[in-house]
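Worksheet: the structure to be examined is printed underneath.
Heads up, one of the protein chains got dropped from this complex, but the rest are sitting where they should.
A, B and C are the chain letters, set down in written order, and residue numbers restart from 1 in every chain.
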Amino acid sequence: MSVTNLLDNWAAVRHFHPIDDKPHDPYKWAMAIDLDACIGCNACAVACYAENNLPVVGREKFQHGQVMHWMRIERYWNEDDREFPDQGAEFMPMMCQQCEAAPCETVCPVGATNHTQDGLNSQIYNRCIGSRYCSANCPYKVRYFNWYDYPTTDNVWPAEMNYQLNPDVTVRGKGVMEKCTFCVQRLRAAEVTAKGEGRIVREGEVQTACQQSCPTNAISFGNLVDPESRVHKQWKAQQVDLAKDEQEKDKQEGGSDLRGYRIFEDLRAYPSVMYLERVRESAV
Amino acid sequence: MKDIREDIAWAKINQDVMKSLENPRPLYWVILFFAVLTFGIGIGCEVYQYQMGMGVANLDNPHVWGLYIATFIFWIGMSHSGTLLSAILHLMHADWRKPIYRFAEAMTTFSLMTAGLFVMVHLGRLWQFYYAVPYPNERWVWPNFQSPLLWDAMAIFTYLSSSVLFLFVGMIPDLAIARDNMHSGWRKKLYTLLALGWEGTDRQWRNFRVTYLTIACFLIPLAVSVHSIVASDFGMSQQPGWHVTSFPPYFVAGALYSGCAAIITLFIILRYVFKFEDYMTLPILKKIVRLTFAIAMVWTYLNCVEFASVWYSHDAVSKDLLIQKMTGPYAPFWWAMIFCGSIVPLVFAIKRFQTNIPVLFATSLLLNLGMWLERWMIVSPTFSHGYYPWTWDHDQWPSMIQWGIVFGSFGWFTLLFMVFCKMFPSVSMYEVKEMVYHRTLHLKNNGTAVEQTVEQGVH
Amino acid sequence: MLAGFLMAVACHAATEPLTTEDALGPQIQQPIEFPHYRHAGNRNPVDPTNSDPTKGGMEINCQYCHTYARRSLTAGIPPLQKCIGCHQNIPSVRDKPRIVELFKYWDAKKAIPWKKVHDLPDFVRFNHERHIKRFIEQQGRPVQEVCGYCHGQVKEMTTARRQKPITMGWCVSCHMKDHVVVAKGEIPEGGTPLGKQDYWYTFQKPQEKKNAEGELTAKGPNDCWLCHK
Partner (left out) sequence: MIDSEFDRRDFLKVLGWGGAAVALSGCGNTSIEDGKETVVSYVQAKDYVIPGVAVYFNSTCAQCDAGCSITGKIREGRVLKLEGNPESPINRGKLCGLGQASVQHHYNPDRVREPLLRKGDKGETISWEKAYGLINEKLAGVKGDEIAFLTGEMSGHQKVLLGNYMDSLGSGNHFVYEAVAPAVVRAANLKAYGVEMPRYRIDKAKVMLSFGADFLGTWVSPVHFAQQYAAFRKGVDGQRGVLIQAESKMTLTGANADRWLAVRPGTEGILALGIINALGIATGDVAELVKDYDKARVSRDTGVEPSHIDKIAAILRLRSPSLVLAGSAAEGYVHGMQNAEAINLLNHVLGNVGKTIEAPVSVPFPQLAPSKGSTASLKKLNDDLASGKYKVLFSIATNPVFTAPASYKFGDNMAKAGFKVAFAHYLDETALQADLVLPLDSEMEDWGTHVPEYLADAAQINIQQPLMERLHANTRGMGDILLALVKQRKPEEYKAFDDYYGFLRFAMLQNKNALGGAEKDDDNFWNDTLSNGIVKLSPASGALSAKADVGGIKLPAPKEADKQYPLRLIASVTSNLRDGRHTNQPWIQESPDPLTTIVWDSWVEIHPKKAAELGVVEGDIVKVTSRTGSISAQVYLFPGIHPEAVSIPIGRGHEAMGRYAKGYGVNPFSIMDAVFERETGELAMHETNVNIAKTGQRVIVVKDEGPVGGKQMGRRVAVSRSTDQVDLSKEV
């Protein structure tokens, strides 16, 4: 640990932005969520609780806004003053967008949140000192802080319930930040297996918990670099470019017939999650 | 009006100041008692928070920062006026600063210490704070040098160490006086130790002047940069209401403002408690009041600049936030901030109030309240009305624990400050003598013969 | 000022990981003092054909007993059944006190409560499988050497004792070295001349420039999320 080492490696540690000379290779994990297919059933959110050892905080803490759902389903209504929401609700699964130029990463004083070369925004629990700057700087507000020590809190994991905890995921104690990881434990397991076999992870070999449970396949997840992956095809079909802050479809005059978009694109965080706009029939 | 009486004898100066180390008015003990009490409450709250987790402060996702950060900025800001008085005015040869710069510098040091506590209190895992310190470690990991929070920690630490040095160096001649005035006891030993063998020789004086000047020069850019860095905690982020270019000067102005207001408060208290009426004179108070008024107007101007730039920008989100501050759940506090910060100082423009101690005391407290509210209004509304509408306005109101720690910090500061004033000469004796001497020179030059009744002083 | 000071200290700091006095950890009392030297130790150097255990070790491959290591991130402890599998056929040592103890556990169908020696903190996940694949299977290095990188000369011990500091800096120091990449195996379709090795390195492709011997090298992954998740 010398300054040379610091100077040599710093840029490598800190920069995996979508810049031309640093292409993602062989992996860039990304997602596409079809809001037209999403029915808002919450299966993904519960699957996330099961996979990632999320604590159930209980009514009182939920009221204080201390809930820990990495994946939340937002429900929006039409905003014109109709008497009834006669085109239904808009459901919006929201989790960490794994931004390429993540606002959270640069501000962490201890470097507990970093960018990995496979395009994930990592969160290292044991490095976190709980300054919460990352959450303060997150435009999507998808980071969740352990306000209490849930492992020792009554009725969070009482006896036997703790048998359900996933051994591949750390159970977080008080004072650390956490967030959606794209089920990194599954990704890493798949990557390591693939490396051992001298190949890259195949499409469909690894699924996130939310994707796996989604009854309508609204969530697709995969390697954006892999031309065979569904995610790659979807992003391409929607002409959404990871490295751009304004997509082709937004530039077209009079709008386009594409429906892929990323949230708050103009903030230049380059999120890794593309949403597909919800569609409603014009004939009824 | 004269800043100080020119007929004041050097021996009397020593006598008066040394008396402050012995028997202050009873009010001193009352203040000290309350300081210990509130500090105790604060400690209790912090221990509870440490045990239970940050949740007891009633912070939430996404409202992750609250009064701790606001009060942290408040204390950092408070520290700036000490430097202004002791260093900037020193370089500008403003003589009137001489009787008051010592306690102002002490205020700088102690408010920085208090601010430093908030960095700790705020951390979710206080026991791991050393991860943020760049030192060679067995983990082979550096902290993140990109983070304004890390700059912040370093800047504060640097500022604190420099301020302590500055305070201490400036005190050496006076410590020697104290040493010589004490006959025995632990205090004598303490002063002897701290006076570093000061004899008042020419050579010592020469070196002293150079050292003092050097530190003063070093301190000024440091002070400005410290608060600019605190401002960049916000300015460097992407959030509406924070991502403002004018934040560094705005923060510095705010810092000087609250610091000056605090100086007025402490001026009045010390003047009474330690019977410093001859040194902390009303004309000096008047000068600080005028200075404060000027800074208040600068702050008001910068406030308007911020509003205007938000208003005329095309940033709908920031604009939204500004409207929300004025009309939303934080509106009472926001308007209170405007009232206390921009309307109340108008009192200072009225000549008759410029030396009216009760009015000034009340006003200075209001100004500080306003400045504290300002920091809160910078921190909190952005959380409850940021980019993402789904997470807005989670009725976040600080819990008693959070308030307890905030009040505890005032107790801690007062405790340190009051103990300092009782332990060390809070009026710089050698500089007051200098001031008196300048005064007589001035009179002489004007051809008014004043009979020198100066008896031989110590130096 | 302070930062400058620390910088200066850091500049002077050695590039080697810091180790402390107690890095090796205490000698832990195990329920049965398992003689690693007997099982894995070298054969009698004087007479290599002599397999008399009193004269030397039996050179049993580490992976013969520690079978889980190559298949899982956890190395695990061999099931008791494994010990018995051999020892029920070795009547000569049957009445040795340690073997008697072993059979007591077996008869009671009770697992031996082995104590942890290489006890990583709970939030660290070291992957045995990957390291074995990388160095033993793909690079063909000797098993005892590879295991020894972290576990030391176990073949000379009774019950194992920690031999390396196993701190994060120590792990990282190895990951920052240039390790030789051996190209072997056939070139897969669309692959590179490196053959199947191409995807060994998630975080760093093998370097273009070769080392002094003309071999390709690459560093280990430099990603916090590989071990902490």
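In the analysis below, a residue touches a chain if its C-beta (ideal position, glycine included) is under 8 Å from a C-beta of that chain, and two chains touch if they have at least 3 such contacts.
Computed from a predicted model, the values in this text were never measured in an experiment.
**Student:** Quick one: jot down which shown chains the absent chain touches.
**Tutor:** Hidden chain, whole complex, touched shown chains: A, B, C.
**Student:** Which residue among C:Ile32, C:Leu73, C:Ile132 or C:Val181 touches the omitted chain?
**Tutor:** C:Leu73
**Student:** In the full complex, which bits of chain A touch the chain not displayed? Write them out.
**Tutor:** Residues in contact with the chain left out: 35-37, 39-43, 45-47, 49-51, 53, 56-59, 62-63, 67, 69, 72-77, 79, 82-92, 125-126, 128, 149, 151-152, 155, 158-168, 170-176, 209, 212-218, 230, 233-234, 237-238, 255, 257-259, 261, 263-264, 275-284.
**Student:** Give me the chain C residues in contact with the hidden chain, please.
**Tutor:** Missing-chain contacts on chain C: residues 68, 71-74, 76-81, 105-106, 109-116, 122-123, 125.
**Student:** If the missing chain were put back, which residues of chain B would it touch?
**Tutor:** Those residues of chain B that touch the unshown chain are 125, 127-128, 316-317, 320, 387-395.
Keep in mind that, in the parts below, only the chains that are shown with their structure count from here on.
**Student:** How would one label the connectivity among the chains shown: line, ring, star, complete, or other?
**Tutor:** Drawn as a graph, the chains make a fully connected set, so complete.
**Student:** Please identify which chain has its centre, taken as the mean of its CA atoms, farthest from the centre of chain A.
**Tutor:** So the farthest one, by centre of C-alpha atoms, is B.
**Student:** Looking at A-B and A-C, which one has the bigger number of contacting C-beta pairs?
**Tutor:** A-B is joined by more C-beta pairs in contact.
**Student:** Of all the chains, which has the CA centre nearest the overall CA centre?
**Tutor:** Closest chain centre to the overall C-alpha centroid: A.
**Student:** With chain centres taken as the means of their Cα atoms, state the distance from chain B to chain C in Å.
**Tutor:** For chain B versus chain C, the centre distance works out to 57 Å.
**Student:** On a C-alpha centroid basis, what's the spacing between chain A and chain B, in Å?
**Tutor:** 43
**Student:** Touching two or more other chains, which residues of chain A qualify?
**Tutor:** In chain A, the residues touching two or more other chains are 1, 6, 127.
**Student:** What are the residue numbers in chain B that touch two or more other chains?
**Tutor:** In chain B, the residues touching two or more other chains are 136-137, 140-141.
**Student:** Inside the complex, what are the residues of chain B that reach chain A?
**Tutor:** So the residues of chain B touching chain A come out as 52-55, 58-65, 122-126, 128-129, 131-132, 136-137, 140-150, 153, 233, 236-239, 383, 386-388, 390-391, 394-396.
**Student:** Taking the complex as given, what residues does chain C use to touch chain A?
**Tutor:** Those residues of chain C that touch chain A are 7, 10-11, 13-15, 17, 121-125, 127, 129-130, 133, 137, 169, 176, 185, 188, 195-200, 202-203, 205, 222-226, 228-229.
**Student:** Spell out the residues on chain A that touch chain B in their complex, using ranges where they run on.
**Tutor:** Checking each residue of chain A against chain B gives 1, 6, 10, 14, 61, 64-67, 72, 74, 92, 94, 103, 106-111, 127-133, 135-141, 143-149, 174-177, 264, 267, 269.
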